[in-house]
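A single protein chain has been omitted; all remaining protein chains appear in their positions.
Chain IDs A, B, C and D follow the sequence of writing; residue 1 opens each chain.
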Amino acid sequence: MVTTASAWLLPALPFLAFLLTATLGRWLPGQGAGIAIVLTGAGAVLWAPLLGALFVEGPQLYQPVWFTVGGDALHVSYIVDPLAALVLGVVLICSTHIQVYALGYMGGEARFGWFFAVVALFTAAMLGLVLSASLLTLYVCWEVVGLCSYLLIGFWFDRPAAVEAAKKAFITTRVGDVGLLIGILLLFRATGTLDIPAIVTAVQQGAIDGGTLTAAAILVLLGAFGKSGQFPLHVWLPDAMEGPTPVSALIHAATMVTAGVYLVARLFPIFEAAPVALAVVAAVGLISAAGASLLALVQTDIKRILAYSTISQLGLMFAALGTGFLPAAIFHLTTHAAFKALLFLAAGSVIHGTTRQKLDELGGLRRSLPVTAFTMLAGAAALAGVPLTSGYFSKDEILLGLLDRSTLLFVATLAVSALTAFYTFRLWVRAFLGPDQMHGHAHESPAVMLGPLVAFTVPSLLLGFLLFIPFGPSANIIAFLAGETGHPPAQYAEIGSYYHAHHEATPNGLVLGTSAAAALAGAGAAWAVYRSGARIRRRLPGAAVLERGFFIDALYRWLTTQVVMRLSAFFAWFDRRWVNDAGVNGAGRLPAVVGGALRTLQTGNLSTYALAIVAGMALIAGIILWSGR
Amino acid sequence: MIPLEAVAGLSAVLFAIGLYGVLARRNAVLILLAVEVMLNAVALNFLGFGAFRGDLTGQVVAIFVICVAAAEVGLALGILLRLHRNRQTVDIDRLDELKW
Amino acid sequence: MNIPLLSLMTLTPLVGALVLLVLPRDRHGLIRAVALAAAGISAAAAVAVFLVYDTVRAGFQLAERLPWLPQIGIDYALAVDGSSVVMLLLTGIVIVTGVLISWRVDYRPKDFFALLLLLVAGVYGVFCSTDLFFFFFWYEVAVLPMYLLIAVWGSTNKEYGALKLTLMLVAGSILIWIGLLMLYVASGINSFDLFRLQHITFDPLTQSIAFLLFMIGFGVLAGMWPLHTWSPDGHVAAPTAVSMLHAGVLMKLGAFGILRIAMTLLPEGARIWLPVLLVLATVNVIYGALSAMSQRDLKYVIGYSSVSHMGYVLMGLASLSLIGTTGAVLQMFSHGIMTALFFAMVGVIYDQAHTRDIAAFRGLICTMPAVSVLFILAGLASLGLPGLSGFVAEFLVFSGLAQAQAWLFVVLAVVGVAITATYVLRLIARVFFGPPEAAWRALRDGTPLDVAAGASLAFVLVAVGLYPAPLIGPIVGSVLPIVRRLGGVE
Amino acid sequence: MSFDGALVAFGIVAAVAIVASLGVVLARSVVSAAVSLVISLMAVAGVYVLLLADFLALVQVLIYGGAVTILLLFALMLSRTGRDSGLTTRHRPIATVAGLATAIFLGWAIVATNWFALPYAQLQRVELPIIGTALFSTWALPFEVVSLVLLVALIGAAVIARTGDAP
Partner (left out) sequence: MTALYLLLPELLIGGLAFLVLAADLLLPARRAPIVGWLAALGMLALAFFCATWWGAAGAMGELYVLDRFALLFKILALVMGAIVILMSLDYARRRLPGAGEYYGLIVFAALGMALMTGATELLTAYIGLELLNFSLYVLVSYSKWNPKSNEAGTKYILLGAISSAVLLYGLSLLYGLTGTTNYAGIAQALASGTPSPGLVAALVLILGGLGFKIAAVPFHMWAPDAYQGAPTPIAALLAVAAKAAGFGLLVRLLAEALPSTLPLIGPPLAAVAAATMVLGNTVAIRQRNLKRLLAYSSIGQVGYLLVGLAGFGAGAAEAIVFHLAGYAATNFAAFLVVIIVENRTGDEDIDDYAGLAERAPFAAFALTAAFFSLAGLPLLAGFVTKFYLFLTAAQAGLIWLVAIGVTMSVVSLYYYLMVIRQLYVVAPIKVGPLPMTATERALLSVLVVATIAIGVAPAPLFVIVRSAVAPLFG
């Protein structure tokens, strides 16, 4: 019988797969790809009974010890609560399906085994991150996830663009991690422990003063925004598309990028106690959502459009968290994982079939790639929030929350939804409708790729209905996430898990109507504009600014090349010129100079020598008399 | 009535003159002469102190000083002659091949 | 344990060196075998010491004492505590891998290995001697072969590098010498024995002056800013094995000296000067990292990165907290392994390519996969990636600093980690990834020996990264009394 | 000899000694330097007589007056090549300063210290046999060693000065 205690198995299986494929890869069948998929699949299978166990046992916390330093013991503790359980499921299911898809997509690759090894490691690290209940293990998995993203973006390391993108991704997230680490240290200093439950209880008892708490929260946010590609640390995500598409689907859409959202959710009680930090979350979320959706409008590369859309949707999730509605944000995370993975896989199928990914070069593919066209349509609909799709319902929950807070936020989000609908359908229409640019050369993807595509359409369309059916002991998915699983609230509080008396979310007619309207308007407009296949040449106003990504990228490049490199060049010069040449060599030469001077006293003339003797004696007499006085 | 200070003073003056001679002369043999003056002053000093103490040690040491001085002159002149035969000079200002 | 383990460990290399001197010059095979045997036995002894050391009982164990010059109070006294056990293990590992990597030295290998063994004997001696005179004696033994090793077998401007390195280390050592004399005279107990000196509280003025002398003296060796300039030049000029031993182990000698002598005997002095050390160490971190970023020679980057990482060690020591100091000693170990791996791999590349100019290389991973992967692993360890020993050590140092409320320094240190990440990744991206350069088509991967040496170092990095308890246990045991005496945070 | 007579005699002899010594160091010609050395030595011998150390005076006259001066004269004659330009080094002014300083310093040292001294009247002559026995009893060791010193000087002068065994 699977109990919550055996949750550690989930990350362990993929890690085992990583060890096997990385070391014995060459001799395993299919270079170890099979092993990776089987073990991750086993994990996915294990997820269901684990969920069941959670329903029965309620949230549990386990704290094995890693090593002790003097009094303090550092734990490798892990937690199983509704939040963790749901995201575990998302990661496992997405990872398994995407790995199956990758069998087809990565077919002829030279280092096929290495790809699956790193994906397995990534899955293990992501699961570890989700499960961890100690800031230490969370940070460890956080970094390993970053490493995997670096290795996978730079998978084709013989392509300079990929190597640059990988480096940029790792460094930008690393800058974010600086904040996260300092935040962790602040919390460690204030509470004397690294275990999240203890910190949460300390915060709830008000043991930490406001100032430190806010500072720690904002610093932790820095890490979250780095990993989730939020403004201002979003520059790396679009470039990350250099990696193979399954990677983009798994890491840069479904799982890794949501780690930031998950982190804030896990530490939510801390953020609740620091209102300023919550405001920052909401603000950054909205800015990213708006900004990214505008940028997506002008992109021509289909993967980059989806990348910006991911930033935008994550912005929405952060906005939801910022306004205090954790269940809504996590539910949207789940649905987003489904339809964004679907869109990426479809894009991959398009690229696989046409070897091209620029919108201008694509068109009229509905005939040559029927399955891809249909599945992509489902994904696009969900993303746009077309009524009855999962996106529609999850976005509604968020809009509901925003309406409570302020109408301004609600209206802004509606506008973003419209824009989202517009650029999503711009993508779909230009790619699949209109004249066939490929003149029949495009070929549909093999079954192993289409299988996952179809598999993902199901949740994209149907996940929304979870709102209406009971989810285990709780009324619906939202209630489940809020902690109403029939277990005493004290059990949640004691292990620092999120618990919030759930206000009954009456399906508000206004919200449902306006969001449907926005989605259909956006989709319709896109269909109208691009249906004829006409190449709209006239540029949208301000397109130049959008194309340059608000010049943020340029700013960072200027910052590194001019400021940092110049500073380092100065230090290197200073070290060489002053500290070394003047300082050390200078001192080194002093004795030689003194020696040269004294040497000339030795004139070789005897009377000088005699004089020296007399002078010496005079000196000695002087010293004796002087010291004797 | 000769006071001790007078004898010692005389010896000091002779010593100083000898020292001047050593510092000022360029001819090695003349330097030797000056050294002889200094040694002579020393002998006088020893005798002076010995005599005024009624102790014969002074006199004995003076004898030894004179012996050593004589030996020194002999050896020094031997070396100077060898130097003269090789370098045709005893002028110490020209003896600066070994320096720095 | 009746066999004198510590003496066996310290004296085997010396005996090895003597045996080598007797061997005929041209029997390279025999020479290498003897060298490896000597290094191997000493490393085995080091491992045995590590295993035999009882962490629970902590304190000084395996003590050996032999009157050497009793009239002055000097005994040939050896004993190990937690930190020295860890450092001996590091030395054992680095010397064995160093000898393996030097298998290809064919210019007068006899003298090379004899001097190398002399160097390592000195290092062993320092880590396990508890008589201050012998601490200084072994420290100087380690400096003795340095000039010849670098000047004869070195590479770029080897004579300048060798001379500067030797003279700066000896200059540092004279400050330690004066400090020792001051302590000896002030103590009045006419003995150099560490344990007896520990019980004496010196007057504050002597403590302050002596601590400063030790800090600067050992600081030179530990690469403390601004006395660090010998480190990049020295390591670039030195042959591979020597840079491995030097950056990997000898620089830790400096930090170990501060811990073992200055902080143990002079608590008052420590309280006055450690804040200054903290500031200098922070400069080390940032200054080293930024300088490393714009270097053009591969070894210079590693040299400056060693300066930066030694900054972390010194910060840990200066944090006056148990966790911080434990982190410092662990960082000594982890950085030692990391730098040894770095230099080993660069040595392999340099031996074939005969250049270390970063701009000249591209896509090395295609022609030299094993060497590249090992170098990248060392790079990841140096930027503090969790799962490798670098992270654990640095995390402890940062928590120590956090406990000591030194927030500015925590921020700067963590920023340092970010800068390190930048220059390491730029280096890796530039040299190893990217399309393979036509010019380097002929490069072959490292020989089995090189890869074996590199792999064993890499294994240690990962093992300590995943499960550091076996190292942290003994370190905490030895550092606790010192921190308690300094009144640091426990 | 009346007491003050001794003082007068001492004065004369001392003056002669000082003038002669100055002659040694200041004479422009080598020969006059040698001659003034002899006079100076003889004057000092006179002082010895005044201090009732007649044996010492005898030794002085014999060794110095006889052997040493002849030797020096020989050396001077042999080394006169006429090419020497002047007899004083360029350090002459400093030398004078040094000389005067030494004289003043020693003079001050002698005057400022109160030496233990018997009055001149109580000086006794030391009989020759006493000196003889002393030389061969208490001072036997230095006496033997001085003979070795003389031997070494003898051998040295011979080895160095002889012209044989060219390289």
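Criterion: contacts are C-beta pairs under 8 Å (C-beta built on N, C-alpha and C of every residue); 3 or more make two chains touch, one makes a residue touch a chain.
Just so you know, these numbers come straight off a predicted model, no measurement behind them.
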item: Displayed partners of the chain not shown (whole complex); value: A, B, C, D
item: Residue among C:103, C:137 or C:407 that touches the chain left out of view; value: C:137
item: Among C:51, C:72, C:189 or C:205, residue touching the chain not depicted; value: C:72
item: Residue among C:30, C:48, C:171 or C:283 that touches the chain left out of view; value: C:171
item: Residues of chain B (touch criterion as defined above) contacting the omitted chain; value: 8, 11, 15, 18, 22, 28, 31-32, 35, 38-39, 41-42, 45-46, 48-50, 53, 55, 57-58, 60-61, 64-65, 68, 71-72, 75-76, 79-80, 82-83, 86-87, 92, 95, 97-100
item: Absent-chain interface as seen on chain D, which is shown; value: 105-106, 108-110, 112-116, 138-142, 145-146, 148-149, 152-153, 155-156, 159-160, 164-167
item: Sites on chain A contacted by the missing partner chain, in the whole complex; value: 588, 591-592, 594-596, 598-599, 601-602, 604, 606, 608-610, 612-613, 615-617, 619-621, 623-625, 627-628
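One rule holds for everything that comes next: only the chains that are shown with their structure count from here on.
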item: Computed distance of Cα centres, chain D from chain A, in Å; value: 104
item: Contacts with two or more other chains, residues of chain A listed in rising order; value: 605, 607, 611, 614
item: Where chain C touches two or more other chains, by residue; value: none
item: Chain D partner contacts - residues on chain A that touch it in the complex; value: 605, 607-608, 611, 614-615, 618, 621
item: Chain D - residues contacting chain B, complex; value: 3-4, 6-7, 10, 14, 17-18, 21-22, 24-25, 30, 33-34, 37, 40-41, 44, 47-48, 50-53, 55-56, 59-60, 63-64, 67-68, 71-72, 74-76, 78-79, 81, 83-84, 86-89, 91-92, 94-96, 98-100, 102-103, 106-107, 110-111, 115-124, 126, 130-131, 134-135, 139, 142, 146, 149-150, 153-154, 156-158, 160-161, 163
item: Residues of chain B that touch chain D when the two form their complex; value: 1-10, 12-21, 23-30, 32-34, 36-37, 40, 43-44, 47-49, 51-54, 56, 59-60, 62-64, 66-75, 77-82, 84-85, 88-93
